[in-house]
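Can you read through this structure? Questions will come right after.
Apart from one protein chain that is not included, each protein chain of the complex appears where it belongs.
Every chain is named by a letter (A and B) in the order it is written, and numbering of its residues begins at 1.
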Amino acid sequence: METVKYLVRRFAFLVLVVFAAGTLNFFLPRLTGQDPIRSRLLDEMKNGASFASGISDLVKVYDEKFGLDLPLWHQYLNYLGDMSRLDLGQSFTSYPRTVAQLIGDALPWTVGLLTVTTLVSFALGSLLGALVGWPKSPAWIRAIAPPVFTLAAIPYYLLGLAMLWLFAFELHWLPGSGGYRIGTIPSHTWKFAFDVLQHSVLPALSIILSSVGFWALSMRSMMVGITSQDYVAMAEAKGLTNRTILVRYGLRNVMLPQITALALELGYVVSGTILVEVVFTYPGIGLLLFNSIKLADFPVIQGIVFTLIVSLAVATLILDLALPFLDPRIRRRA
Amino acid sequence: MADATIANTTNEPRKASGSAVKEVLGYLRRNPALAWGIGLILLLVLFFVFATLQVSSFTEYRPLSVRPRLPPSLQYPLGTDTQGRNLLALNALGLLGTLSIGLGAGFIGVVVATLLAFIGAYFGGRIDAVIRLVVDIGLSIPTILLLVIIAIAFHGLTLWQMALVVSMTAWIRPTRIIRSQVLSLRERAYVEVARMSGMGGLEIILKELLPNLMPLIFANFVASITHAILASIGLEALGLGPADNPSLGTIIYRVILYQGIIQGLWWWWLAPIVLIILIFIALFLISVGLDELADPRLRTTS
Partner (left out) sequence: MTAPILQVRDLRVQYRTPRGVVQAVDGLSFDLYPGERLGLVGESGSGKTTAALSLLRLIKPPGHIVGGKVVLDGQDLLALPEEGMRHVRLAQIALVPQGAMSSLNPVLLIREQILDGLRDHETGLSSRAQTARVNELLAGVGLEPAVAGMYPHQLSGGMKQRVCIAIAISLRPKVIIADEPTSALDVVVQRRVMETLGKAQEEIGAAVILVGHDMGLMAQFVNRIGIMYAGQLMELSPMKPMFQKPLHPYARALIENTPSLAVKAIPRSIDGSMPSLMELPSGCLFHPRCSYALAACTTERQTLREVRAERRVACWRAEDIAAGAPANAGAATAAGALSPDAAPEKIGLNA
């Protein structure tokens, strides 16, 4: 019964976040009292002779839902209706492709990059932080900590710029732009997979390098806290090996708040990744966002923002639901 | 250890208040993180001072004011970019701009956060619940995304509009932290005593809670500045920066847009990156130092 209540509350929150994302997406661009999308669309119609027919269709469709003759609340409801059907609209600049198609092309790249880098840096960072916070760790581990922590203070993409210069421009070790070699056609071959992998190394490395320190920092402070717990003292009195104490009494307990931290910081990780993609012209959501901003393709921008917020909310929900399986205390409360 | 502490502090003569500077310096020696952080900030100030002395005119931050693509020289210590900007002038003004945005947004953020935290604690009930819900929703939306759609509405932001935009998200995290601290302070004994002695809610907030929260609020101010600068640079790097006022993130944006790295103009991107990193490390060290100042258990002096 308690569990059902928790689930209902948690899902209600998800719905609320999605609703908030839609609402913000509708109202924030209209903050100045004008509809920037509309004015942008009209501009495009005036200039864009090449696909004028397509654009004028667009204007017609747009005016039906968001026309000036409609009251704001009606437009708002139309917008929410579109979002709930995941109808993200049309791109101005890549017409006739829809926003959903553009995002669909870009999303796998971002999800792949994000998953691998987050898992690797979370695991490495947590382990490093745990060892640094553990009083019986060898001294060399504590010696490597400060430089790693310092890297955490640097935004991913700035590290990315430096790595792009060093490894792609100066040393020519790795490709520094794109997701695969220009001219190749994406296919399910080993050759292509290797190409993709090669192109992902630098973006991934710059994310991992600077986020390892972040996870290590958060883990260290929690680990230091745990070493003063009574049950750790009891574990020592039981004559357990250092390994057992570290793993079963230290790590096992610290993992829970650390995973909560992961859920909280996912947004930060996503923001960082967006810009890393831009630096390496990696064909994910981030680059699509950058290009859409450059071209003022507002529906694509809004679509990306909405998609990312919803994906993040779902990811957080999954982490939250996973937590009770790791923590018997929440399991009962939940 | 209580006895020992009392015994020793009475033996130590109190220092005269005249040597306040000495005392601060003495404290900084015991708190190296804070000292280094402040030192780095001074280094940035020094950089700006150097720029004012060296640059013939700050208007050279505009394109086409000097010869483009010049590597660092005595005349242009940081070189020039592909569009003929004097990079020393640009970086100095950019530093000023970025720091202003950070300070402005950070200040607004922490003031709003403190107000919301107290409003929540004072009124409690439904108002507190709404604040909490909004904060929770805000926390699950990445700052940069929110800012991207806000920035869409404005064409060509000014520096202060930029600060305002960034401050729209800068209050979320501090509100959460300060609110939980207010709630825990409210349960402490001395607040109870104050309440029983007939103090009103507002009086308790101003006389008892606020002074106790100052270290935390200040720490959150620093955190808020960090977040605001991070967000503003990110926004600028995406091409949504202020149109006319220089800022460090906008320099990064142009480096990315015009492929400054592939072109081999290392002086173009090195300076802003170093400046940004110095800002972040300085803020990081200051916040570490402030933690020590705020947490009595870590404090080594009375």
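Operating definition for what follows: a contact is a pair of C-beta atoms (placed from the backbone, for glycine too) under 8 Å apart; a residue touches a chain by one contact, two chains touch by 3 or more.
What you see is a predicted model; the values in this text were computed from it and never measured.
Within the whole complex, the absent chain has one touching residue among A:L77, A:L256 or A:L295, and that is A:L256. By the touch criterion stated above, the residues of chain A touching the omitted chain are 229-231, 233-241, 244, 248-249, 252-253, 256, 326-329, 332.
Going forward, only the chains that are shown with their structure count from here on.
Residues 13, 16-17, 20-21, 24-25, 28-32, 36, 150, 153-155, 157-158, 161-162, 164-165, 168-169, 176-177, 264, 267-268, 270-271, 274-275, 278-279, 289-290, 293-294, 298, 301-302, 304-305, 308-309, 312-313, 316 of chain A are the ones that touch chain B when the two sit in their complex.
For chain B in complex with chain A, the touching residues are 133, 136-137, 139-146, 148-150, 152-155, 230, 233-234, 237-240, 252, 255-257, 261-262, 264, 266, 269, 273, 276-277, 280-281, 283-284.
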